[in-house]
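Only one protein chain is missing from this complex, and each of the others stays in its spot.
Coming up: chain A.
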Amino acid sequence: MSAISASEKVDGFTRKSMRKAQKQRKSQGSSQYRTQSAPVELSPLPQLKDAPSTEQQELFTQKLQQCCMLFDFLDSVTDLKSKEIKRATLNELVDYVSTNRGVLVETAYPEITDMICTNIFRTLPPSENPDFDPEEDEPTLEASWPHIQLVYEFLLRFLENPDFQPSIAKRYIDQKFVLQLLELFDSEDPRERDFLKTILHRIYGKFLGLRAFIRKQINNIFLRFIYETEHFNGVAELLEILGSIINGFALPLKAEHKQFLMKVLIPLHTAKALSLFHAQLAYCVVQFLEKDPTLTEPVIRGLLKFWPKTCSQKEVMFLGEIEEILDVIEPTQFKKIQEPLFKQISKCVANPHFQVAERALYFWNNEYILSLIEENIDKILPIMFGSLYRISKEHWNPTIVALVYNVLKTLMEMNCTLFDELTSSYKADRQREKKKEQERDELWKQLEELRLSNPTLVQNNCHGLTGIKRMVRHFGKWAYCLSRSQVDEKIDATLVSLWEIRSYR
């Protein structure tokens, strides 16, 4: 057993820094299940550029077939020679399709896609670290990257080749191909996801027939991520592609696209790992709103529905997104949403976490938002005033208090009379609220007693006679605010109740 260092002995826990240090960049083989029994040794083929043009095509095919051989990269000692031959061949192939014209003849398509499929489509291995935290932990890298990288490179050059014909390729690059490509976005290796992003983007651009399918499958991946697994490494990359797709949507927006916004993009905000893709997500949302401003109200209501309750870090992100939305909001839309929105903002301003409060207060540094507030000051000031006033006296953080003073000053300058009114009625309002609160508490306490089938309730009914007196007192108040016929009904009801109390005593 290894010697235990003194610091470890103290509490039995290893220091986090030490654990981190022990971890090395791990790499991982793809889960290729018993694909080939034993790799045959590859023998080098002549260079394509040296072959006579009549034989080039044949040689190209041979090389593609040669590259279908897979190697185990976790085992770093075997097949070294063959691995090197494959690497060199792949390099040559990349070069061949990117520099030469006229190499993509129709017969080459199936060979090319076959080579690509064999190499890149694989079941991703189980994560080494089940509670992988993408922000803290090093990702596990793909062991066979030296080959896979070149295959991706080749695929990209193939798609970008001027001779590339989608009408032929669509027989091979079909729905199944795309589906497998999308599954690879879950790769932990960021280099792989980056390639996939560019490739999927090219495919989306070139294959019109696949567009709806791609969008739908991305939908499914997101929905699985939100509601089932909460795990998918490629959300940010997929959102980045969607950002540019949304940008190209025609107006008016199709119902399908609106549904995607409301039922997929907005719920994506609930994800625990929001920080990993929030920038891309917010970009997509804002793109939608720039296309169709009438979506502003449902979007903001959606965000308010999913507003984080316990995660301050996420709350800051939400506030950031709200500001991005407010930057592009139309004044008419603002009016529709201002009340629920500012109720939330007033809660954020009063948040004990200073970063949340600070982020919310920064809204008042934004000229456009300021102008919107000024326009609607009579609505917004009453919502904001209570929180701001209280925070200016109570918040523990001096920076926040200073910011709040500035905000209060700005608001005061916008409507001085209203401000004064609110100031003078503040105390009374608070008291009224407090009273309401007490009344509710008491009400629920009583309702709770309903449930307890406690026979003593009847005998020791503390609300007995005093209760009747109180009710009679209240009755006067009721009658005052009710119409004539209502009063009649109430009288009946009350007397019924009075009678009951008496009969039970």
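Methods note: a contact is a pair of C-beta atoms (placed from the backbone, for glycine too) under 8 Å apart; a residue touches a chain by one contact, two chains touch by 3 or more; residues count from 1.
Keep in mind that, in the parts below, contacts and distances are computed from a predicted model.
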item: Omitted chain, identified by the protein name its UniProt record gives, among "BHLH domain-containing protein", "Dihydropyrimidinase-related protein 1", "Two-component response regulator" or "Protein phosphatase 2, regulatory subunit A, beta b"; value: "Protein phosphatase 2, regulatory subunit A, beta b"
item: Which of A:Tyr368, A:Tyr405 or A:Trp444 contacts the chain that the document leaves out; value: A:Trp444
item: Chain not shown: contacting residue from A:Lys176, A:Lys409 or A:Lys434; value: A:Lys176
item: Touching residue (missing chain; options A:Lys49, A:Lys254 or A:Lys305); value: A:Lys305
item: Sole residue of A:Lys254, A:Lys409 or A:Lys436 that reaches the chain not shown, by the stated touch rule; value: A:Lys436
item: Chain A residues that touch the omitted chain in the full complex; value: 1, 4, 8-14, 31-34, 123, 125-126, 176, 179, 220, 223-224, 227-228, 263, 267, 305, 343, 436, 439-440, 442-444, 446-451, 453-455, 457-458, 461, 463, 467, 470-471, 474-475, 477-478, 481-482, 486, 488-489, 491-497, 499-501, 503-504
